[in-house]
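Please read through the structure below; I'll follow up with questions.
Moving on to subunit A:
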Amino acid sequence: MLLSLMIFVPLLGMIVVLLLPRESEELIKRVTLLFTLIPLVLAVVLFISYDRSTAGTQYFVSVPWIETFNINYHIGIDGLSVTLILLTALLGPICVLASWRNIEKGIKAYMALFLLLETGMLGFFAALDLFLFFVFFELTLLPMYFLIGVWGGPRREYAAIKFFLYTLFGSVLMLVAMIAVYLNSGVPGERTFDIPTLITLAGTEGHALADPGFQIWVFLGFFIGFAVKVPIFPFHTWLPDAHVEAPTAISVILAGVLLKMGTYGLVRINMAMFPEGIDFFTNGVGFWGNSLALLGFINIVYGSFCALAQTDFKKLVAYSSIGHMGFVILGLAARNETGVTGAILQMFNHGVISAMLFLLVGVLYDRAHHREINGFGGLGNRMPIYTGITTLAFMASLGLPGLSGFVGEALSLLGAFAKFQVLTILSTIGIVVGAAYFLWTLQRVFLGQLNPKYEDLPEINGREILTLVPLGVLTIVLGIWPHFAIEMFSESVTKLTEIMGTLQASL
Partner candidate 1 sequence: MVVSLISIILLCPLAAFAIFALLGLAKRNFPRQDYLSTAAMLVALVCSFLLLWEVVPKPEPHTVDWISLGKITFSMGFYLDSVTVIMLIVVTLVSSLVHIFSIGYMHGDPRYPRFFAYLSLFSFSMLFLVVSDNLLGIYIGWELVGLCSYLLIGFWFEKDSAANACKKAFLTTRVGDVGMFIGMMMLFARFDTLSLYGDNGIFTRITNPEYLTADASGIFWLSIAGVLIFCGAVGKSAQVPLHTWLPDAMEGPTPVSALIHAATMVAAGVYLTARMFPILTPSSSLVIAYVGGITALVAATIAIVRFDIKRVLAYSTVSQLGYMMLAIGAGSYVAGLFHLTTHAFFKALLFLGSGSVIHAFHAMHAHHDEEHANGEEHKHDDHSLVHAHGSEIPSDQDMRNMGGLRRKMPWTFGTMLVATLSISGVPFIFSGFWSKDKILGGVLGRAMEWNSVHHYVLFGMALLAAGITAFYMFRLIFMTFFGEPRNQEMHDMAHESPWVMVVPLLVLAILSFPVVNKWWFNKDNIIRPEQPHIHAPQHAQLGPDTKIDGANFGIAFFGISETEAAEEEGEKNTKKADDAYYIHKLAHNIAMVLSIVVAGVGILLSWLFYHRRRFSAESVATTFRPAYNLFWNKYYFDEFYDGVLVALTVWKSRLFAKFDLSAIDGIVNGVATITRQVFAAFIGFFDNRVVDGIVNRVAEVTWAAGGRIRRIQTGAIQTYLFVVLGGIVLIILIFRAL
Partner candidate 2 sequence: MDFTLKTFIFYGFALLTIASALAVVTVRNIVHAAFALMVTLFGVAGLYVFLQADFLAATQVIVYVGGILVLILFGVMMTSGRLEMRIHIERGQLLLGGGISLALLMLLLTVIANTPKWENLTDDGTAFAPTTKRIGELILKEHFLLPFEVASVLLLVALIGAALISRKEVRE
Partner candidate 3 sequence: MSLQHYLVISAILFSLGIFAVLTRKNAISILMGIELILNSCNLNFVAFSRFVTPPENIDGQIIAIFGIVLAAAEAAVFLAIILAIYREFGSIRPDEVDTLKG
């Protein structure tokens, strides 16, 4: 009930916002803030009351929905989802605050769409019915399309449609795979979309779902769907465009939550449901056995090098996201507790850190109206607080120990090394390059002589600091005491690794 309430409160908020008159903008903003704060409170309650000692799902609700297809409104949370739900709920109000001043037109529609988006995201992480899962997955598409397309930058139309097309393409493959899973889950009448049931069935010897051949191609179907979202190498090109064009808050959501939907799906569906499939792609034998890790490696190195080449601040951050998601993939490919924990932690941390980075880019953009890295210089003197926070975010992102980015990255790599020595070692190139582009950016923007054009650039204001502080605190806290997050999902991860039948591999 609590969970359902949390999911649908933003939807209710959307209706309320739609009913408000268009002119009363302040009211609309406040109402939206309120309706994003409620899920946050509820998410915190869930987070606190979540029983960390079991891997099972909690707070589950299962109500028959479309009985003809045995589709249930089945939601629940385990450690993995509650973490991401907290992230989503946290970013909600932050994004509303970040949109407070810089959305000039159509604030009502903007806020309404944003609330719809939040419902989609929250629902996605809580869904335990494959169909519901898919519906929520897709539900985020349309609001996102409009949010980028209407409130975005100069090439927003292109970026929006590109985003839309890519994601739809991916989800189409996912849909086929999903239907195949459903149809193979039993005889007519006993078919099911229930994720826990399907996981059990897929692990039952002799069941149609457990057939390796079947699992491999279904795995691929889901994988491509999620890969577009993550995004994984050949499917990534929508991301920089979408990020560059999207308004700040939407970039934050995009990087903070939407990308996580892809990796979350990989964990929740691909790994848990298709152990044979994941085994085929990550058993370390031959090309296919290394393919997933290879993709992770490519993401890391490719994303980092692309980031290095960027001169647009936001694009740089966008490419860095690609690189960082590569660590998630690499960690997942390891399939051991260390790697998977690292990957999940990295998901959460990247959500926090990239949100910070995009917010920071937004702060600068709002003042200077451009994002050309070479166009700045010496801002460190002019905006010391901003510089400080940016340095913190950069350092977190480049994996400085003591900040959260490090823990996930390190665990992913440690886990992956057990299995993919060469690829993991090569992936560490990403660490150096990551440091390189962030430091270089830091230098070009903040160090050196102050560019005389920006002598009057105002310092970051209180509202902006307010959006950044919670994220910064999380970054530091999780860097110092990651157990805080890890204890939420360590049981789930243990269960997951058991499902995948892999023990901690050693050299």
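Descriptive notes on the structure:
FYI, a contact is a pair of C-beta atoms (placed from the backbone, for glycine too) under 8 Å apart; a residue touches a chain by one contact, two chains touch by 3 or more; residues count from 1.
Regarding candidate selection, all candidates are chains of the complex that A comes from, given by their letters.
Just so it is clear, the structure is predicted and the values come from calculations on it, not from any experiment.
Among the candidates 1, 2 or 3, the one in contact with subunit A in this complex is 1. Of all residues in subunit A, only 161-162, 165-166, 169, 228, 234-235, 237-238, 302, 305-310, 337-338, 341, 374, 377-378, 380-381, 384-385, 388, 391, 395, 400-402, 406-407, 410-411, 413-414, 417-418, 421, 424-425, 428-429, 431-433, 435-436, 439-440, 442-444, 446-451, 459, 465, 469, 481-483, 486, 490, 493-494, 497, 504, 506-507 touch candidate 1 in the complex they form.
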